[in-house]
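Every protein chain but one is kept in place in this view of the complex.
Right, chain A next:
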Amino acid sequence: MTGTQGAGPGRGPAIRLRDASIGYGDVSIVAHVDLTVGHGEAVAVLGSNGSGKTTLARGLLGLAAVLDGEVEVLGAPVGRLPGPRGRVGYVPQRHTVSGAVPATVREVVGVGRLARLGLFRRLGPGDRSVVADAVAAVGLSDRMNDPVASLSGGQQRRVLVARALAAEPELLIMDEPTAGVDAASQEALAAVLADVSATGTTLAVVTHETGPLAGVLRRAVVVDHGRISYDGPLAGAEPGTGGHHHSDDPVEPEGRGYRLDQLRVTPDAARARLGGS
């Protein structure tokens, strides 16, 4: 799937944040964060609701403002042209693809190819076959010419994944790709991501549950209150070894004893639990 292998030596990491603050307007949601992700890594960005994990991802995409520090993606500062144009894939957190006007799977996924083509070039035969490959990768080849509105929610999410893959990205950023998706589509997604990762594409997946993707994502970055509270192997975060955790607790930086399932604890539930103990 991926044309350009990411691991060029001397090009620097795929993602580098140095003392970076990211937010909207004048308000920092993520503050003074350092993070380096090498080419080809597969990283889960975890955190509870409101922790800033989505803002962190949006900062990488230029959708949230870099208010302080440095954010570099694929060796170029975010927001500065030419930037990483067309080399970054994005799967937004969106439950449906269908807009007001009907569009086929082929048309929606074709949009993913545009960033590679500049402003005026048309989709050539090579581009069309990449689009077909991207649709095949998510298992929807037989729905190619169907309106996206006729697909199930899980299938529509796979269309969004195919759209990102059609750009043949060096870095793929996904926001909650498994939320609200049926088990079959989750498994299909995990298989696709395993393939994509195997080609050397860097993955950054924002999620609150790594369950279905645990086999693909090796490293976990936990965002809590706009700061990174844990950065280490996903596998090291074994369930059942830690004590009670609520969102104000500092998470042990070694990563031992961190329980993934605790990430799903809402602040209210955490407070209730704390009050009860």
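One rule holds for everything that comes next: a residue touches a chain if its C-beta (ideal position, glycine included) is under 8 Å from a C-beta of that chain, and two chains touch if they have at least 3 such contacts; residues count from 1.
Convention: contacts and distances are computed from a predicted model.
Q: Mind telling me which option in "Zinc transport system permease protein", "Cytochrome aa3 subunit 2", "Na(+)-translocating NADH-quinone reductase subunit A" or "Multisubunit sodium/proton antiporter, MrpC subunit" is what UniProt lists for the chain we can't see?
A: Options "Zinc transport system permease protein", "Cytochrome aa3 subunit 2", "Na(+)-translocating NADH-quinone reductase subunit A" or "Multisubunit sodium/proton antiporter, MrpC subunit" narrow down to "Zinc transport system permease protein" for the missing chain.
Q: Of A:115, A:179, A:194 or A:214, which sits in contact with the chain we cannot see?
A: Of these options, the touching residue for the absent chain is A:115.
Q: Of A:107, A:195 or A:209, which residue touches the hidden chain?
A: In the complete complex, the chain left out is touched by residue A:107.
Q: Among the options A:19, A:70, A:142 or A:187, which residue touches the chain absent from this view?
A: A:142
Q: Could you list which residues of chain A touch the chain missing from the display?
A: Those residues of chain A that touch the unshown chain are 61-63, 83-86, 88-90, 92, 94, 99-104, 106-108, 110-112, 114-115, 119-120, 122-123, 142, 145-147, 163, 167.
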